[in-house]
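Okay, handing you the structure first.
Apart from one protein chain that is not included, each protein chain of the complex appears where it belongs.
As written, the chain order gives the labels A and B, with residue 1 at the start of each chain.
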Amino acid sequence: MKLTLRIWRQKGPDDSGKMVEYPLDDVSPDMSFLEMLDVLNEKLILDGEDPIAFDHDCREGICGMCSLVINGTPHGPEKATTTCQLHMRKFKDGEVIDIEPWRAKAFPVVKDLVVDRSAFDRIIEAGGYISAPTGSAPDAHAVPVPKPDADRAFEAAECIGCGACVAACPNGSGMLFTAAKVTHLGLMPQGQPERYDRVVDMIEAHDEAGFGGCTVTGECTVACPKGIPLDTIVRLNRDFLTATAGGKKKS
Amino acid sequence: MVQTSPRAIPALYRSTVGKKSIMAVTGVVLVLYIVLHMVGNLKIFFGPEEIDGYSAWLRTFGEPVLHHEWFLWILRVVLLASVILHITMAVQLTLRAKKARPVRYQHRAKVRGSYAARTMRWGGVIIFFFVIYHVLDLTTGTVNPGYEHGEVYRNVTADFAPERWYVTLFYTLAVVSLGFHLRHGLVSGLQSLGGKSPQKARTLNLAATAFAVVIVAGFLSVPFAVTVGLVD
């Protein structure tokens, strides 16, 4: 296959950045999208040019590190698929492909296609956990968890923290990510004691990081490679209102 | 039993989730008014007495406990407060969203979510300007040529007379925008308030669409009836 890539190049956070065109011949349809970039990078290196920086690690769709906006769509055209699992056979010979980083104030560009997603860590830090110091746990069977709750909690817990939801949201909101964690922990009996403090603290961290507010546009869930459902946001809203207007927040 | 801690309300107001829920609550107030208003408007089909009487009733309701027009003014204050809050929150969230994405995508993909959702802001602005015009038109009569205070039937029929087709057109545009705004607003508002029924997303969407269609049809029936001469 022959392709024309137009890739966002940005030297660093203070550089303004621009799209640069790279023609590429000899792309095998069996390559993954990132392998195609590997091939381009090897060429660039040998030509004495700076290779394109992009994030990736597991290349199995689970670590959440890969993060490319391909033709305007986070993680590219294939549904429920991370960038690293996307293969070139999904593209047509001769196609022009635009590649950009996640764009959000809360995710500043580090270099080229690499962004800083530590804002997500700060949201978790604010309350995305259950306080259970090591060694303090009762026997695992002490508290049964109804299977439907366990299954729904699992569905929310599948979030890989990639940030595609933010990249897709017209408001640049991180609400789907936040809601996935609130839902996961809020559905487990172990998560109840901290449930209402958790949601308020996490939302505060979310807003502080500079994410936009959610107006339930629904683009996030379409882009999410793990299909985190929109009703997690409904749950978050409910818990948040119960905590604030309903006065359930303790501290 | 449940005590609202003193910091809870500021936390609500400060947060993006809280702002959205304020929009939802004020939105609901506005919807209730719109339903009331639409029902009131439909009285026009029963002749001038009905609708003029209704208008008078609005002003005398609650007497003698309330003073003349007090009820109407209470209504207006609530409405105005809702509109102000609603729009303030909308503007704040919009500005926040703009700041949250300082650099735009070079390649903008097709909308994959819902179109109604993506037109909320422009739709709201259209409705806002419409309401200003509309109040000047039918409440104060400032922009309505033969306006007569208290004679609603007369004012409306004069307003949408066939030769003033452009007024009808403008109303149509506004009301259709309102329909879109409500279509998404209802679903989204319910979700913002944490309403249950995630499994029935389809039903919810259908209900909201049906509601929006009824509202649009109900409102538009009046100007169209006048324009085509059914009511004159």
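Definition applied: a residue touches a chain if its C-beta (ideal position, glycine included) is under 8 Å from a C-beta of that chain, and two chains touch if they have at least 3 such contacts.
Methods note: contacts and distances are computed from a predicted model.
Taking the options "sn-glycerol-3-phosphate transport system permease protein UgpA", "succinate dehydrogenase", "Ubiquinone biosynthesis accessory factor UbiJ" or "ABC transporter ATP-binding protein" in turn, only "succinate dehydrogenase" matches the UniProt protein name of the chain that is not displayed. Across the entire complex, contacts from the unshown chain go to A. Residue-wise, the contact with the chain that is not shown comes from A:G128, picked out of A:P74, A:G128 or A:G174. When the whole complex is considered, the residue among A:M1, A:M19 or A:V39 that touches the unshown chain is A:V39. In the complete assembly, the contact with the undisplayed chain comes from A:G64, out of A:G17, A:G64 or A:P170. Where subunit A meets the missing chain, the touching residues are 11-12, 28-32, 34-36, 38-39, 42, 44-46, 48-51, 53, 55-60, 62-65, 78, 81, 85, 87, 89, 110-111, 114, 116-118, 120-121, 124-126, 128-141, 143-147, 150-151, 153-154, 157-158, 160-161, 184-185, 188, 190-191.
In the analysis below, only the chains that are shown with their structure count from here on.
Interface residues of subunit B facing subunit A in the complex, by the touch rule stated above, are 2-5, 8-9, 11-12, 14-21, 93, 96-97, 99-114, 117-118, 120, 187-188, 191-196, 198, 201.
Every residue of subunit A that touches subunit B in the complex is listed here, in rising order: 6, 8, 17, 19, 69, 71-73, 98, 100, 103-106, 168, 170-173, 175, 200, 203-204, 206-207, 210-219, 222-223, 229-231, 233-250.
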